[in-house]
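Missing here: one protein chain of the complex. Every other protein chain is in place.
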Amino acid sequence: MQGVPLFAYIALALFMFTVGTVGVIIRRNPIVIFMCVELMLNAVNLTFLAFARYMPAMALQHNAAQRAQSQMAGQMMVIFVMAVAAAEVAVGLGIIMAIYRLRENIDIDELNLLKG
Amino acid sequence: MQGTYLGLLFLIVIAAIVCGAMVTLSWLLGPKKKTPYKEAPYECGVTPVGDARERFPIKFYLVAILFILFDIEVVFLWSWMTAFKKADTNFMVFSFFELLGYMATWVVGYVYALHVGAIDWDETTSLAPEKLGKKHNADEQKENVA
Amino acid sequence: MFDFSPPLIDWMTIAPLIAVALTGLIALMVEVMMPKRTNGGIIGVSLVGLAVAGGLLINNLSMPNSETFSGMALRDHFGTLLQLLLVVTCGLSILFSEGYLREKRIPFGEFYPLLLWSTMGAMIMCMTRNLLMLFLGVEVLSISLYVLAGMSRSEERSEESAMKYFLLGAFASAFLLFGISFVYGATGTLQLASISEAWTSGGISSQALLLFGFGLIMVGLSFKSGFVPFHQWTPDVYQGAPTNVTAFMAVGSKVAAIAAVWRVFEGFQIMSDYWIPIMSWVAILTMSVGNLIALLQKDVKRILGYSSIAHAGYILVAILAHYKNPQAVGFNTVFYYLLSYALMTLGSFAVISLTAHSGREGTMLSDLNGMWKRAPFAAASLIVFMASLVGIPPTSGFVGKFLIFSDALQAGLTPLAMVLAVNSIISVYYYVGIAHATVVAEEKRPGKSGRPTFGLNSTCLLCTVGVFGAAIFYSPLMNFLQGR
Partner (left out) sequence: MLPEQITPGLLVFAAMGGIAALAALGVILFPNAVRSALCLVLNFFVLAGLYFTLGAELLGITQIVVYTGAIMVLFLFVIMLLNLAAPQQLNEKGDIKKPLGVVMGLGMLALILAQLQVAIGKDFGPRSEANFGTPEVVGRTLFTLYAFPLEIVGILLVVGIVGSILLAKRKI
């Protein structure tokens, strides 16, 4: 958008990514951890789109065809990330359902069968 | 480009204002007489039984999971159709066959989902009855009906 | 401006991939159409499809390098050989799976298509220098493996390992993606090949972005290949997942991750002054931590999990030796070691899968007792695999370690070579422990152990032959690798 620096978008994305990372480390509920991962993925998407819009590496694209491809590459990445995230959610929630069917509690710290 | 979405933005803003106003105004203007009877949750005029936070079976969550996957397929189809309208023949032929290949994969997935009864309301069928030494799906369903 | 035209397609490059993917779809349809008591039909279809893919790959070996789909898929010697290795791995895992799945009471036909598709994901990681394709490959591989790890639905261990694998895998993917986004910002493309230009002519802004991009991508890939300090999930997941899945996970996903690391290093070669020291420390830690913690374990699958971490460290040494001195050291060592690692690890897990019996499975060291009597051939081959993992001649494990050692010395990475030698000696203890457990006579629970099936015996036979063959026919193999 007019007057907004690229850095503002990247900073916001970075903040969201960091919050997601911290959330994965400090939370214990697998569903919340998974939501934090989704937050991280969305931060990544925002970064891609900001770079695609502002094209800081425009000088490296030497002709019109390369520039066109460069603009689209970021968006393509985002659309594929969304598709992959959908598949990941389907499988991940399936796993959470399956584990909950076996036991009532799904606190991540209670997952302690696998030990040396 | 962004101007075309201005109407949508106004719609969202107006909807938010109307909703907010309705809730806030009724809360501000309405009379507030608190009695224990009024505070109790409304359950068809009967005294509520049990906690509201109860596990409840959602039979269709597998349907919901599958919905997401087919939802994302549609996003791809939508962008294809908008591009297809004004395209040259070369693109039309190429993308048509590409789309056929793409659809073929998820038709396989859909046939599989239908076969194992993943989107049935009552999941009575089992994934691998024969291999586990159970009876065939159809027999089992008949038993359940009877 | 955006009227791109359809790309030119070189079908032979992607034919093996299509063969594997189609085989998966056909196998799923076989499951739907023909509900039988056994999975014989699905196995037959899968093996035929893999054979076709293997044939196509061997055909591709003699063809010139090429790129198709605007650089997303490429055919070169390195990628084709690793794809061949993956196809063989998948075939060997399928061979011994059926008996195990029946003993575990989880004979789902869906196992085979999922395994084929995860092989497809691994193959994609080997055949691309495009970061989008790399990401998709990682995800196809991992998502299939999350499902397979949790396939044993009635077993808490299996579900727990699936959950851990899933959460950490998704977390790692996010880091990988964030790194890719920085690389995209610096170069404006998703091609690894464009990095060197951005580094030299992009100025300070590109360099900062590339450094962060590389760091984040390596965090993501280290999770996938099990480098320290991102290794903690490995033993847990290996222990909990069904053993045949563990076998494929230990080999297929490691081969693919190493291939991806190789390609990423290749792209970032211009900044190798920055990352070779850091990655050397990672290699040292990976080797040492893997071996030292393995000493304390009592569960065979956990021991092999830590051992796979250590082996990832050895392979990292070989990779670093190449990038330290690209003229003197080629990729042969990496491929040879991956080949021998694949055979011995897959074989070991195949033998360990014999401990499953009528829905139960014990994978402690003591559960292997008495195997010498019940399944002499499997037990003998397990001892061979252990000898190879230790690195005793005339097995391929010895040749592989020797190659890495000499490469490291040649490239001037003497400290790494020393650490490797010390670690090889440490590792003798726990490998001998496993070998010893098989020959102890008295059984913990007599009669509570599965019988080897024909498929399992053939897996063991093929792996044993491979382990010896790769060592004995070393020079013809090397000539073949160099394309002579």
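Note that the chains are named A, B and C in the order they appear, and that numbering of residues resets to 1 at the start of each chain.
Keep this in mind: a contact is a pair of C-beta atoms (placed from the backbone, for glycine too) under 8 Å apart; a residue touches a chain by one contact, two chains touch by 3 or more.
All values reported here derive from a predicted model rather than from experimental measurement.
Taking the full assembly into account, the omitted chain touches A, B, C. Although one chain is not drawn, the whole complex shows that of C:Leu56, C:Ile143 or C:Ala379 it is C:Ile143 that touches it. Only one residue from C:Asn59, C:Ser205, C:Ser358 or C:Asn479 touches the chain missing from this view: C:Ser205. Take subunit C: the residues that touch the chain left off the picture are 1-7, 14, 21, 24-25, 28, 69-70, 72-73, 108, 110, 113-114, 117, 120, 124, 132-133, 136, 139-140, 143-144, 146-147, 150-151, 153, 162, 185, 204-206, 208-209, 212. Even with one chain removed from view, subunit A keeps its contact list with that chain: residues 1-12, 14-16, 18-23, 25-29, 31-32, 34-36, 38-39, 42, 45-46, 49-50, 52-56, 58, 68-69, 71-72, 75-76, 78-80, 82-91, 93-98, 100-101, 105-107. Panel shows subunit B; residues 1-2, 5, 53-58, 61-62, 64-69, 71-73, 75-76, 78-87, 91, 94-95, 98-99, 101-102, 105-106, 108-110, 112-113, 116, 118, 123-128 of it touch the chain omitted from the view.
As a convention for this text, only the chains that are shown with their structure count from here on.
Our note on geometry: subunit A versus subunit B, Cα centroid distance of 22 Å, whole angstroms. Under the contact definition stated at the top, the residues of subunit A that touch 2 or more other chains are 87, 94. Among the residues of subunit B, none is in touch with two or more other chains. Taken together, the subunit B residues at the contact with subunit C in this complex read 88, 90-91, 94-95, 104-105, 108, 111-112, 115, 127-132, 136.
The touching residues of subunit C, when paired with subunit A in their complex, are 1-2, 4, 70, 132, 135-136, 139, 143, 146-147, 150, 153-154, 156-157, 159-164, 166-167, 170-171, 173-174, 177-178, 180-182, 184-190, 194, 197-198, 201-202, 205-206, 209, 235-237, 239-240, 293, 296-299, 302. The touching residues of subunit B, counted against subunit A in their complex, run 61, 65-66, 68-69, 71-72, 75-76.
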